[in-house]
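Take this structure first; my questions come after.
With one protein chain removed, the remaining protein chains of the complex are shown where they sit.
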């Protein structure tokens, strides 16, 4: 795995203190935001399907730290983390989960369909694999226009067994699209372990079928994720084509709010083991090791984040429902006059 | 490539004289049958799309020689050769092309949809890649029933870029289905050369993504094709799982009757070059080398085949059209009483 | 007779048919170790083992086609779609293989397969997970389309579908799984496909519905009864083949019709019923046939907008008022 052993030497990390603090705070924000979302769901304030990102924070934060604001981002239904890491405000995301008019999709999308055109956040998508061709499409547009933008497309490891993955990666490799395909390998697709869904479990090696590099990354180490993504981005910007990243991570919670974290398909022990290398703890420890963080500093981060999340919930609660007339809008473009 | 150098030593070939003669005769039959079909098409006796197999004869003959009558066979729309090699009579195939009641699909299927349930010939299918999951389904049934039957599924190299290929091979590898997947790589998908459609051109290597062996075979040498298929069949019967065979061959004619053999997308020179290793000539020469064939023997084969094909055309011409009431039958199963 | 949920009735049908016929097996995502995303297959892995209760990767096109292939050689697969929204990815295998192989082969090869799972909307699942596609499948010759509304119908119709020699699209309702009702425990009792059921007899107006619009239709009938309007409620149960006799007999008596369905309006199931009724019972109609259906928009996430988008009892009552020229 592309690891960050090298970076363990303080000297190479020192200049990154601010970055690290930013990443730590964003990971903590995502963690607390998701915990609150879970509570709100239990209280019936959030409806439908709700897929939490707890345990996978370093993937969103590390990958998106490597992108520019004008790059394109698209994901699946487990996208709260990427939405926040991309800079959509906790208020706008929480309000969307609450289905409010102030939500980032104006209450019409919901947890699985977060959008923010301004931030080039091109949506959460609910059909497994459906976002993969879309992500390649953004890259195609960049190539067509001759800009050096790249696109990043997130999907779970189970999505690597569906047709859209194959068709899209072949085309992306053939056309050398400036695209980064990220398999978030959290070990399970709902209740199905990787080895029960894929004929081979080293999914990054599938890149060979598409003439692109495949890299396996430690997804609990945000620094390693950032470094590996930097390489993929550089390659894409240079016109050298796409990269397939398999980022190994863990889903600490159930598939969705209606699924238990452990029990039927994975044991309590396995779940506990998976929690041992917590991405927040990993970065927290490294920063303390490097003298970038102390208890006070960490407390400050937690306090700031708690306030942000509490504010987001309050905002969502107090925001208005969409106007009933909204049912009929946005089906077609407004008639041009 | 799995070649038949070894078999060049007469001693090892000698016992196969009858087989070789059979294979030669079948390849010549397919060649002449297709030439006649082309003529009949030009005369308007055959309608719709008609995709000829000329140049690829050794693939159908060599692979099917390795199968048992109770194994399952399924192909695409370019399946006249496999239908004949599987033992469907030239009469029944030609009559189907003519749309007659005596055709192997009773005139309802046509050139792209030849079926023969008795011979376990499970059809020609017209949607690229559509037959791939079906072929795996026959293998699934064999595994489910605990028989040692295998299935063989034919598709063109362009079909290796479509989703059904990926989804099916992953499942087949995961479940170790007794299936043989044959990529008939004739260099082109309609007017598109392999390298313009696939990010990598060594398609057999895609097997690695599915945990199955991939083998590249010289498709102009029927002996090499038979040997390679024997290995795949043995593996499948032994319960060791599927094999992906990439068989390199050439399409001497246009994609279909409405497409010129050369011109827009391939040059006359390239076409001529591709004709240099004709599968019929290759076997004919080897047999003569081994003293298995002389001019008289070859003449006898050609004469027998010409008579068979002429008889097939006559049969097709004289056969009745389906009864008009046939329009309404076979949509649903007859009501059980 | 036992009182059980729609979910358990489906489970019983699967169990009984798998016990009865070794060729019947269940395949789909999470059907085995997870007992089904909606627990319809609960306990089946335990009873029948991994050979006959098969978990698949997320590959609808692939495993549906594998099921079609298995059916072509004599097995009787039951393919579970976690929801029918995902069946769009498999629709080529359903339309171009399952529905056509018998015809293209001149009758040599049949496809005795059942493709089942929940269709339509649940609660706040958003635009991509809240779609009713029955009119699409019913459009295709070669397919049968079955949509039970009650536990008893769920069991009897699923058993009939599994025994049917044709490809059957069997669409359930996530919102129906917990519905309770009396269900026969006679393993030989099947409810024939193609027969509608009069869920409430009446004389003044005919309300035609299926699946999730049956309960609202019955609720509407209750409200209407209080106003002195005696509505007959016909549950189609099978969309294709359609039970035209039951529909036309009722219409010729009541002379007024409302058709309620969950899905969108344009070329929906209701449109076909309107076509049938005005063609075959033109002179019997005292008013135009009116339809109740989802608002013609993708399903919104917000719960108030979603509620406003859905077909419900008040909308059915209003439509009946119109066709009765009341209010």
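As written, the chains take the letters A, B and C, and residue 1 is the first residue of each chain.
Note that contacts are C-beta pairs under 8 Å (C-beta built on N, C-alpha and C of every residue); 3 or more make two chains touch, one makes a residue touch a chain.
If you're wondering where the values come from, they're calculated on a predicted model, not measured in any experiment.
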Residue in contact with the excluded chain [from B:92, B:198 or B:253]:
B:198
Among A:48, A:163 or A:254, contact with the omitted chain is made only by A:163
For the chain that's not shown, point to the residue among A:113, A:251 or A:266 touching it.
A:113
Among C:49, C:192 or C:288, which residue is in touch with the absent chain?
C:288
List every residue of chain B that touches the chain not included in the displayed model.
47-49, 99-100, 105, 107-113, 125-130, 158-159, 161-163, 189-192, 196-198, 264-265, 321-322, 324, 326-328, 331
Of the residues in chain C, which ones touch the absent chain?
61, 85, 88-89, 91-92, 95-96, 99-100, 103-104, 126-128, 131, 135-136, 138-142, 240, 242, 263-272, 274-275, 278-279, 282, 285, 287-291, 296-298, 300
Identify the residues of chain A touching the omitted chain, counting contacts across the whole complex.
72, 74, 103-109, 113, 115-117, 120, 122-123, 125-127, 130, 132-138, 140-141, 144, 163-164, 167-168, 170-171, 174, 329-333, 336
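Heads up, the rule we're going with is that only the chains that are shown with their structure count from here on.
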Whole-Å gap separating chain A and chain C, where each centre is the average of the chain's CA atoms
37
Separation of chain A from chain B, taking each centre as the mean of its C-alpha atoms, in whole Å
46
Where in chain A do residues touch at least two different other chains?
161-163, 196-198
The positions of chain C in contact with two or more other chains are 57, 59, 61-62
